[in-house]
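Have a look at the structure below before the remarks.
All protein chains but one are shown in place.
Each chain gets a letter, A, B, C, D, E, F and G, in the order it is written, and its residues are counted from 1.
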Amino acid sequence: MRRERVRDLLAQVADGSLDVDRALATLALDPSESLGYATIDHHRALRQGFPEVVYGAGKTPAQIVGIACRIADRGDGVLVTRIAEDAAAALAAELPGVEHNAVARTAHLRPSTPIAAARARLLVVTAGTSDLPVAEEAAVTADAMGCATDRLTDVGVAGLHRLLARREMLDEAGVIIVVAGMDGALASVVGGLARVPVIAVPTSVGYGAAFQGIAPLLTMLNSCAAGVTVVNIDNGFGAAMAAARILHS
Amino acid sequence: MRRERVRDLLAQVADGSLDVDRALATLALDPSESLGYATIDHHRALRQGFPEVVYGAGKTPAQIVGIACRIADRGDGVLVTRIAEDAAAALAAELPGVEHNAVARTAHLRPSTPIAAARARLLVVTAGTSDLPVAEEAAVTADAMGCATDRLTDVGVAGLHRLLARREMLDEAGVIIVVAGMDGALASVVGGLARVPVIAVPTSVGYGAAFQGIAPLLTMLNSCAAGVTVVNIDNGFGAAMAAARILHS
Amino acid sequence: MRRERVRDLLAQVADGSLDVDRALATLALDPSESLGYATIDHHRALRQGFPEVVYGAGKTPAQIVGIACRIADRGDGVLVTRIAEDAAAALAAELPGVEHNAVARTAHLRPSTPIAAARARLLVVTAGTSDLPVAEEAAVTADAMGCATDRLTDVGVAGLHRLLARREMLDEAGVIIVVAGMDGALASVVGGLARVPVIAVPTSVGYGAAFQGIAPLLTMLNSCAAGVTVVNIDNGFGAAMAAARILHS
Amino acid sequence: MRRERVRDLLAQVADGSLDVDRALATLALDPSESLGYATIDHHRALRQGFPEVVYGAGKTPAQIVGIACRIADRGDGVLVTRIAEDAAAALAAELPGVEHNAVARTAHLRPSTPIAAARARLLVVTAGTSDLPVAEEAAVTADAMGCATDRLTDVGVAGLHRLLARREMLDEAGVIIVVAGMDGALASVVGGLARVPVIAVPTSVGYGAAFQGIAPLLTMLNSCAAGVTVVNIDNGFGAAMAAARILHS
Amino acid sequence: MRRERVRDLLAQVADGSLDVDRALATLALDPSESLGYATIDHHRALRQGFPEVVYGAGKTPAQIVGIACRIADRGDGVLVTRIAEDAAAALAAELPGVEHNAVARTAHLRPSTPIAAARARLLVVTAGTSDLPVAEEAAVTADAMGCATDRLTDVGVAGLHRLLARREMLDEAGVIIVVAGMDGALASVVGGLARVPVIAVPTSVGYGAAFQGIAPLLTMLNSCAAGVTVVNIDNGFGAAMAAARILHS
Amino acid sequence: MRRERVRDLLAQVADGSLDVDRALATLALDPSESLGYATIDHHRALRQGFPEVVYGAGKTPAQIVGIACRIADRGDGVLVTRIAEDAAAALAAELPGVEHNAVARTAHLRPSTPIAAARARLLVVTAGTSDLPVAEEAAVTADAMGCATDRLTDVGVAGLHRLLARREMLDEAGVIIVVAGMDGALASVVGGLARVPVIAVPTSVGYGAAFQGIAPLLTMLNSCAAGVTVVNIDNGFGAAMAAARILHS
Amino acid sequence: MRRERVRDLLAQVADGSLDVDRALATLALDPSESLGYATIDHHRALRQGFPEVVYGAGKTPAQIVGIACRIADRGDGVLVTRIAEDAAAALAAELPGVEHNAVARTAHLRPSTPIAAARARLLVVTAGTSDLPVAEEAAVTADAMGCATDRLTDVGVAGLHRLLARREMLDEAGVIIVVAGMDGALASVVGGLARVPVIAVPTSVGYGAAFQGIAPLLTMLNSCAAGVTVVNIDNGFGAAMAAARILHS
Partner (left out) sequence: MRRERVRDLLAQVADGSLDVDRALATLALDPSESLGYATIDHHRALRQGFPEVVYGAGKTPAQIVGIACRIADRGDGVLVTRIAEDAAAALAAELPGVEHNAVARTAHLRPSTPIAAARARLLVVTAGTSDLPVAEEAAVTADAMGCATDRLTDVGVAGLHRLLARREMLDEAGVIIVVAGMDGALASVVGGLARVPVIAVPTSVGYGAAFQGIAPLLTMLNSCAAGVTVVNIDNGFGAAMAAARILHS
């Protein structure tokens, strides 16, 4: 249960629109709930400001639907990442308001009480067209966390003027996520131009010695631009969560 | 042939329910038996307390059925791990009592003489829902080895209170198996809380820099909690066999 | 030249304490300056809010002194990381105000105009005593960037209550840097407890399968706590620079 | 503070040999104690049956002496592993009863109240003479944990009869630790012969494709003998701690 | 063209059964022949005693048929390894005498003049049933090179007595090929027992930290039994070729 | 827009065949153009002498068609590499003159103004038949860049005389590309024989310890023949682009 | 013996300044010469245009002196790379004209007949000051091969304007060598800006996940700028030899 929702409940009690017993029942729910195959951490929203996100890979559609419904029952929004087509269909059948983004492989149900808006905008920069699914996962996650997102697409360093021509976008963002595969060099260039926090996401785009993303991962970890941080390969979700931690602080 | 079964045979001879010649014939069977494509180690049960377990991967259904029937012919139980659906069906057709667990990818035929019960209970702890197939392989194997198993599911360290709330389960177990992918950090946390032997199983759950289980494998090998031991990635079977060695000693 | 210093100059011109020609001369200095063996990026402070930091490894004492003096000549502060004892001594002889921290392997000369203070405090958490040099590099760097730092030392997950007992420190920080070697599990635990940005620094502490820091690096990249970001092995400097980007935004 | 020592205190109170106030003072000591550079986990002995062991690598002699003295002050025994010659000398000067084992690189101070004896003996088997330092670290650690140890040295599989000739030692042990570098094959052979728990320690002995212990580590993780568990490369300490968990359960 | 065949031709000329012009035409064929997509090395048989073997992977059925027919046209035998089902069918349609072994993934056409017999027998030992395809590739290749082969199957070190019971087979072989995946320990044990050349073939059998054969490859390269040599993972063909070099010398 | 085409435009203006306004309109097009999912670098041809090449992997057919049509609209030629069958069909439907090479996985539309011819010929040497797709990608790319190509196929070092017999081809080439998988040794041999620039392309041909091309990549990076350069695994395109840089200089 | 020197000899014979017998004696020298510990390839200069270069690492000073003197005896120039201080001193004592460059770790004796000058200049660009030794090795080697060299130092992408300000240098070079460690991103940026051949040299500068140069090596192999080629880590020599092949063609 998110802080905003607890505050709402208390406000409703205060103005008489919710009676005390029903408010109590809602607040008294157990912070974690076991489904046998999963133990849902309902307190995560209170503790960290956003509810537990469901990692869809390796879970059956039935498990995903089961977990998502339990979270939705509490009035929290639900975000599922790495969701397969069949699981997304099953989820949509059960929770009608769910938005499925096939490129990002996400399913998102917005919470009844809107999440608080972040203090600045996020910019997601990609090196190439093939990096879009990861960038999209970041954008959907950021949206779910209350962060508005701008995009700057296909501005890899092989054609540097594409980036330099849009340099003002780097100056206006609150946080920048750089998504790049292959040589991953874009993170260093953006890191050297921008003042704000830069989070680099290596992608598994490429072949041969790209080693499914190891090459850009190493590039980014060794960025000569000081203060660039890195998340796991293809982890658009994690980059957006890190951005949300910054933009809500 | 297990020790319990040899003892049974001798008892039957002693009370006259089995004549000497038939007992002799049973005992005189060759300790290893060649099928051309396999050499069955029938003495393993006598030597180590449990019969040879059949590793199903890379074997044809016909080979699995052939080996399993030879072991069953001796009256020993049979456990097949990493068994594919078609092989499991073929085996069930040949050996009716076989229990097939599709999640664990196991097929199990209980022995005529029940295996001796272990001196304490096993606890299998998993970090996430996606780790369940490996945990299930461990539980089925432990059961086949005479060890009763409790489960604590989806208590990864991102929501630490889920584990701390069930801490008494760690104190009551005779051995704990920790199954975790991604960061594998749960093994260190459990290893620091528990007094009893802790066996860590890294899983191939995750993506990118999880490198199909290398990340949690390294985490577990470097556990700062002293005395945690590790088995191969996804090797729920091996962890349970190690637990059985401990719980039968 | 930092923004603060440009503002100072303009203010001095405005109030008549500096004549136009001298102000002009200072501002007209070339944004980059070549020493033959180095090309100093004097505009980095204007562009990114902090001057270029000198990476001492692989440079001779004479090169380090040469570069540092050129930066100091502009009135900016100077920070040298990974500085060897002999280079630190040579630098101290040339620039008397330099503070040498032997544990952190840093040399720091404060700028004439103090750097602006960050909007919140930084917390540096370490898993073990052997991680201190990296933590110290982070603390010195943060100090040079205007960020006040608290420390929480030797609270690795093998003895979890040491961290839980000081949990309020996690709640009060603006950014948390987690420094850990071996299993690196502390980053996931802190990431699961804290709301604020968490930057993880793997260290080369450990042996064998720690592989000079690869083990905690992978652990941290795969953290099951959402939104933890990672920097290079032993890169206390980079973590602090990332924290400074956040704390100055 | 170990359980045995708490029981002693209570017994002394019961029989009047210790007055209540002094007992209280002893028991009221904080469970963790901060030295600035370290946070000692004094409750580990109560929680896990053995006090915190000091990992000497990466710590200065002064830090090691400081930590060890604080632990010794509580009446607990102290074990330091990976201790350098100079630190061992400094420690011996401060704590006279310390036993320094140069081969094992350990320093050990026995507790005033002897630790409880384990329920069975430990056997440490080594493949070659060059594996002795790791085996010795295991033996010293086991001794500190109350486990008596037998040794079987230089019985690698290139001369299999050396092991087969001493096979009865495998049958009599409560736990077996196998220490081997290069091909690490001894773990599989011992694992196939023994009924009891087998803990394998890969060593960095070898050259070239031994890769500082990666080769035997992989061999042991893939052992075809079921139920062999593995610890980090050269981690004699960890293997002995795992054995102690088993032998005290 | 093999030496035996050149000798045959000359003998036929000597006894008048072949006229000089036709013999000349045969001998005058170019030592290498280009097909556009391939350059056949017809002199390999003369130079090395056996004709070029066709590696089927990555070649289209048409390319395989084209190359094989050109070799067959010279009267040499043809061996294709790693051949897919469709290519084997296409080849059998074109060259009727071809023997297809689906387990070994080979297609073999015997030469008109039989190849000379080797001076001793080859023994192929496998650790497990899943290693059979690689062992079979070795056996087919050895047969094509004139070497008679014995087999000892599924005698991995987890049940050592299976190997020890057949130890006389090790003493009678001219060369031993050991095929093993997972821990690869069998190579060291056989290498320690046998006097004759031992060639080890790691297989990709196993999972997790077997890393598609890297684990047994490293084990074998680090064999503590002196004088064991190693070939590529799953390279039954190469092992048999090495054995043929030995057995024909 | 390539330099040749700009020169053409100017010539047409000079001779009156193109009026100034239309020429201006053409020249005034933006150097980069955003399609949302891609930002086309139209100035690359002016800057580097050849237009941006479209990397087809990870792009949808619609994206490929969209990008290619925008480039073609400017009158530049279009080259798409790593194109799948369905995308090639979609592209051919939209741009009729496209040449699809299924072996090379390329689609190529020639520019209206032919590209300038290179100053010498390129020679592409392959070690084996399975390396042909990579060699073909190099040849198609070279053709698109105006370089005429000769081929020397299947001359791996196992049959050295095949190469030595054609040694004059090495002497006549302006640049040599060596394409080889497995041991990659051909690059060193060619590098030792030739005077001209040698560019080595490792391929993923092979199995086991070839590690999808790592083996030949390392061989080539360590070539004992001085001055051999290397491109990514299977990167026939990159090798040809490097050759074009040389042959047009 | 280089072609220029053969031509000189013939010219001297033609104009009578050298008698036929002495010319014959010089030309009749064996193309390779054995010193027991080395076999000198005297024909390399004739074959490839430059004499064999001596790789100093792993050779004793006596061996280096022995080999260098034999090459010098033929009138060819001598270049030794990776030469230690003691070997350089020994060589200078024996061959007085040798130029020792301690930064580049080279020793160079110019040939009596100057080597032909290359058709264009070489530009060596470095990312940081710590990359200078590798750049210097390249410059010395290029000089020995007759190529004049310009330098652009410390222009890494963290401060992009340093490079952009000197962009005309990229346009004027015949070949560009980019030397960079850490993220290696400079190669992609230069590759995207320049038309001419770009050879990238990764260096072992950096720490942690730079992995002694693996990070920049992978970055460069995956460069998104088309047609960048790569040599071994720290291989300034190889890059210059590749440049010489291009600049002499």
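FYI, a contact is a pair of C-beta atoms (placed from the backbone, for glycine too) under 8 Å apart; a residue touches a chain by one contact, two chains touch by 3 or more.
Predicted model, so just to flag it, every value in this text is computed and none were measured.
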- Message: What shown chains come into contact with the chain that's not displayed?
- Response: D, E, F, G
- Contact residue for the chain not shown (choose from F:Leu9, F:Ile115, F:Val196 or F:Ala210): F:Ala210
- Touch criterion as defined above, residue of G:Thr106, G:Ser204 or G:Thr229 at the omitted chain: G:Ser204
- Message: Even though one chain is hidden, which residues of subunit E still touch it in the full complex?
- Response: 47-49, 53, 120, 174-175, 192-199, 217, 221-222, 226-233, 237-246, 248-249
- Task: Considering the whole complex rather than only what is displayed, give the residues of subunit D touching the chain that is not shown.
- Result: 128-130, 132, 153-155, 158-159, 161-162, 165, 205, 207-210
- Item | On subunit G, residues whose C-beta touches the chain left out of the figure | 31-32, 34, 36-39, 41, 43-44, 52, 55, 57-59, 63, 67, 82, 202, 204, 212-214, 217, 232-235
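Just so we're on the same page, only the chains that are shown with their structure count from here on.
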- Message: Find the pair in A-C, A-G or B-E that has over half of its contact pairs, by residue number, in common with D-E.
- Response: A-G
- Message: Among all chains, whose Cα centre is located farthest from the one for subunit C?
- Response: E
- Same-site or different-site touching of subunit C by its copy subunit D, using the half cut: different
- Note on the structure: Cα centroid separation, subunit B vs subunit C, in Å, comes to 50
- Query: Which subunit E residues sit where two or more other chains touch them?
  - Reply: 128, 158-159, 208-210, 214
